[in-house]
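Read the structure below first, then the notes.
For this view, one protein chain was removed and the others were kept in their places.
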Amino acid sequence: MSTLLAAAGPLEPAARSYLSPTGQEVVFLLVGVLVLGAAVVSVTTRRLVHAALWLVVALGGLAVEFLLLTAEFVAWVQVLVYLGSVIVLVLFGLMLTRAPIGRSPDADSGNRPAALAVGLASAATLVTLVVDAFRSSWIDLSGAAGTTRVTGEYLFSHWVLPFEALSVLLLAALIGAIVLSRTQGGRARPRAGKLRTAPTKPKER
Amino acid sequence: MHLAYPAVLAVLLFSVGVYGVLARRNVILVLMSVELMLNAVNLNLVAFDVWLRDTLHAGQALTLFTITIAAAEIGLGLAIVLLVYRTRRTAAVDEVTALGDRHEADGQGADDQGADDHEAADAAKEQAAA
Amino acid sequence: MNLALPILVPVLPALGAAAGLATGRRYPGLARPLAVLPVAVSAVLALVTALQLGTGATLDAGTRLAPTGGPDLSLALHLDGFSSVISVLVGLVATCVQVYSTAYLKDDPRYPSYAALVSLFTAAMFLVVYSGDLIVLLVGWEVMGICSYFLIGHDWEGADARTASLKAFLVTKLGDVPFLFGLFLLGADAGSFRITEVLRTAADGGLHHPTLIALLLLAGVAGKSAQFPLHTWLPDAMAGPTPVSALIHAATMVAAGVYLVARLLPVFLLSSAALLVLAAMAAVTMVGSALCALAQDDLKRVLAYSTVGQLGYMTGALASGDRQAAVFHLVAHGAFKALLFLTAGVVIHAAHTNSISAMSRIDGLRRRVPDAYWTMGLGLAALIGLPPFAGFFSKESVLTAAEHAARGEALTGHLGPASAVPAAAGWTVLVAGLLTALLTAAYATRLWLVAFHARPVAAAPADAPYSPEPDEADPAHAEPGAMRWPLWVLAVPTLGFGLLGLRTDWLPALLDGEPLRPAVATVALGLGAALAGILIAYAAWRRAGARTAAGQPAADPGRLLLGPAYGPAQHGFGVDRLYSALFVRPTGAAARLVRFLDRAVVETYVRGAGAAPGWLGRAVRFAQTGNAQGYLSALLAGAVLLAVLVAVGS
Partner (left out) sequence: MTTAHDLGQPFMTPLAVADPGGLIQSVDWVAVAPPLIAALAALAVLVADLFLPEARKRLLGWLSAAGLLAALAALIPLVGDARSTFCFTGPAGGCSYTADHFALAFQLLALGGALLTVLLSLHTVDGAAPNSGSAAGLPGGEYWFLLLSSACGAALLPAARDLATLVIALEVATLPGFALVGLRRDGRGAESALKFFLSSVTATAVMLLGVSFVYAAAGTVQLQGIADGLAHAPGQLKPLAEAGAVLTLVGFAFKTAAVPFHFWVPDTYVGAPLPVAGYLSVVGKAAGLSGLALVTTLAFRPYGHTWGLVLAVLAALTMTAGNTAALRQRADTPHGAVRLLAWSSVGQAGYLLVPLAAAGYADSAEPLGATVAYALIYGLVNLGAFGVVALVGGSGRLDGFRGLAGRNRWAAFALAFFLLCLAGLPPGVVGLFGKVVVFRSAVDAGLGWLAVVMAVNVVIALAYYLKWTALLFAPSAGEAGEAGEAGEPAATRRTPAGLGAALGLAAAGAAVLSVAPQLVLRVVSGSLF
């Protein structure tokens, strides 16, 4: 794989300065700040529905970033899957669990200090690691790497096995979700009554 | 483009997700934070894929797989959350603690009873609605 | 020679046990033949094997069992004189016990499973004796243990039987854990679990941690052979049926530990520290148990404590480096102690009580059970060590070994240099052995006189201890023949076995070849101590008898010796005061010590060992709050911590 690395030329001495960004970089950075800001608001806001909407912004921004990185197909999938389905699901979930629409004072748990500590620690560690490793690496964005056609080719010439395993995964998730969200209707309906007379209930306590 | 930009953005996003997972009370918000973490990983993978000019496109393939996994997980996860809500009348992660050892020690039987009562009441209500 | 014979010896009783368990409930009629026949045939085969093997020869055969990657396991056979002698003893005693049990447990509904367990036990003991591989030996060792727990708990309706079996289980397991580690360390050091290989490595000096291995193994031996401080289970184990006590807790299982040390003696000879520990253990065991025996009223408990003491003799001989003497005493003791237990069963059966003071009030007990009366006399004489009984020769050989070791000329045979045995070990064993000889004679005499020769007075008190027998025979009728003739069979070796040691081409030729003839000096000392013990006990008994005649409440010398309530009355009798000073107080102290060890040391050990993990466990479980977010915090924090550590470390 070293040949591959050499071909990509990622570690050549820092020829490019961070002080004179290209146009792509500027857009990337602006969108990046937007994504990060939306993410932060999403995990801190007290309005639950707003959190979901800010998440839409963050994930949509990420799709733009994918596009900027020439991963076209991934970007479309991101839009389709996340914005099209996941967020809708999340909103459904919030609705079904009767989440308050307005500000809820207890949106955050008592675990916040620990969360802040772990989050900051992980940020510090990871940023240090990443900056240290990639400070002189350069991505050559010429040549489209992620068009639909290319994607189809690599998926089906190299990644057949995980792809097929994934179909089992999706089916299992589907069935699992259905069976879990089915109410205790049908044959399990009389359970409430049965429970009371069930002999296995400890009564002596 | 400097590789550092997407990489740093990704790890910051990941850390924000970590904070959200640990700080949020509503399980659905926790799930959303997990999605943030997974998306950060996706950004990483795509950036590395392009940077490496990987002929196998392992990074992008893995990104697609991750998105699918995330979707499957959130589907199943929401079903579980709804189940919890149906049986325990709450979606707050720190209120679903009946199975912990502390509770086991001071009479989990009573707690269990309570949980099942919830369930029974729930079933009764459904019946009434129907 | 034909390998099939020695292989059949352990296999037959095991098959018998399986068949007994399988058919027991459906065909109760088959239980008796299935119990007796395989064991009897095995006994004969063991004898034939021993005869075929002859003297001075060894036989090794084995097949590789499991390539563990490290030390190999093999299903191996190792026959030599030691295994021949002991297997014949096991076969003889087991057959007698099975025959005896047919009558003793005649109407017991659980007889089939009982007999199967005894057969299985016998098979396991044969396996231990014949095995040439330590792991296979361990299997037999553990199977024996399990059978013994079940047999002790045979009358599990009674609380004492249940607690006794649980106690036996826990105490022996306490020893088994270090024992396991010792075995594995030994196997790892020697590169093999084959005993021959281990011994060869030991001889070549290839063992790296002989002291550690020996001490770890000793813990298991102390548990199995009921040596101080793990002896406490054996007296309680008398809650089991009497034949079981005869088989397991006198003749075979408790001897397994001694046998193991004898087999691995070269390993122990590499470590003088281990030998010193062994000697100290033996000394404390014999003296302490003899004092306890003197204080007991329950016939079977007297015998149990005496067993513990006699095992102390054997370990003492081993500590002196002489395994011949140890095995000689093992076999002799096995014969006469089995005899004693079986007679005790008959006596208890007839007297309907375990209490010897209660027996003393029964008129004509000795005429009621003449066989038991005479054979118990023989057994006790052997126990005391009166010539020409077996016990005399074997005990003298132990004392001779100790005396040699004390002089720095230990009789290690060709196993190691005489200098390997520290003189201190020899002295410890010698002094303790002589003291024990005196005490043994005293309690044996007391037992004999009180049980059979007291003048009859009133009826037994209602609260006298008694092991209830399922077959409550009419006292007017004699015991069935199956309970009487095994006594006489066992009386033969009790009488004659010791003579085999007299000439080097008899028993010694089968063992290590050293002479087993007692030395004059130790004979004088040992016999003197024994006679003194008899006289002292007799005098005490006369005193007790005199007090009874003077119209005071019935008393036996044991009570007289022990009871602080009798203190005021003791002033007039100088001998009693001497006894009191000599025995009662030390006995009380010993009893307190035993109780202390039982309660404080063992429990504290268990608790202390449990405390640290306990706190840790509480902490771990305290973290198990049930709050998923806490779990996630730990998960993510752990991940970050790992990443930081690794990144910093690289």
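As written, the chain order gives the labels A, B and C, with residue 1 at the start of each chain.
Keep in mind that, in the parts below, a contact is a pair of C-beta atoms (placed from the backbone, for glycine too) under 8 Å apart; a residue touches a chain by one contact, two chains touch by 3 or more.
Owing to the predicted nature of the structure, the values given are computational and were not obtained by experimental measurement.
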Original post:
Which chains here would be touched by the one that got left out?
Top reply: A, B, C
**OP:** Spell out, residue by residue, where the missing chain touches chain A.
**Re:** 1-2, 4-5, 11, 76-77, 80-81, 84-86, 89, 125, 129-130, 132-134, 136, 148, 151-153, 155-163, 165-182, 184, 187-188, 191, 194-195, 198-200, 202, 204
Subject >> Where the unshown chain meets chain C, residue by residue >> reply: 65-70, 73, 138-139, 142-143, 146, 153, 156, 162, 166, 169-170, 173, 176-177, 180-181, 184, 188, 609-610, 613-614, 616-618, 620-621, 623-624, 626, 628, 630-632, 634-639, 642-643, 645-647, 649-650
Original post:
Residues on chain B that touch the omitted chain in the whole complex?
Top reply: 10, 14, 17, 21, 27, 30-31, 34, 37-38, 40-41, 44-45, 48, 51-52, 54-56, 58-59, 61-62, 64-66, 68-69, 71-77, 79-81, 83-84, 86-88, 93, 96, 98-101, 104-105, 108-109, 112, 115-116, 118-119
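FYI, only the chains that are shown with their structure count from here on.
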Subject >> Distance between the centres, which are taken as Cα means, of chain C and chain A, whole angstrom >> reply: 71
**OP:** Would you kindly tell me how far, in whole Å, the mean C-alpha position of chain B lies from that of chain A?
**Re:** 10
Subject >> Distance between the centres, which are taken as Cα means, of chain C and chain B, whole angstrom >> reply: 64
Original post:
Of all the residues in chain B, which ones touch at least 2 other chains?
Top reply: 18, 21-22, 93-94
**OP:** Would you please write down the residue numbers of chain C that are in contact with two or more other chains?
**Re:** 627, 629, 633, 636
Original post:
Once bound in the complex, which stretches of chain A touch chain B?
Top reply: 4-5, 7-8, 10, 16, 18, 22, 24-25, 28-29, 32, 35-36, 39-40, 42-43, 48, 51-52, 55, 58-59, 62, 65-66, 68-71, 73-74, 77-78, 81-82, 85-86, 89-90, 92-94, 96-97, 99, 106-112, 114-116, 118-120, 122-123, 126-127, 129-131, 133-135, 137-141, 145-146, 150-151, 154-155, 158-159, 162-163, 166, 169-170, 172-174, 176-178, 180-181, 183-185, 189, 191-192, 195-196, 201-202, 205
Subject >> chain C contact footprint on chain B (complex, rising order) >> reply: 18, 21-22, 30, 93-94, 96-103
Subject >> Contact set on chain C toward chain A in their complex >> reply: 627, 629-630, 633, 636-637, 640, 643-644, 647
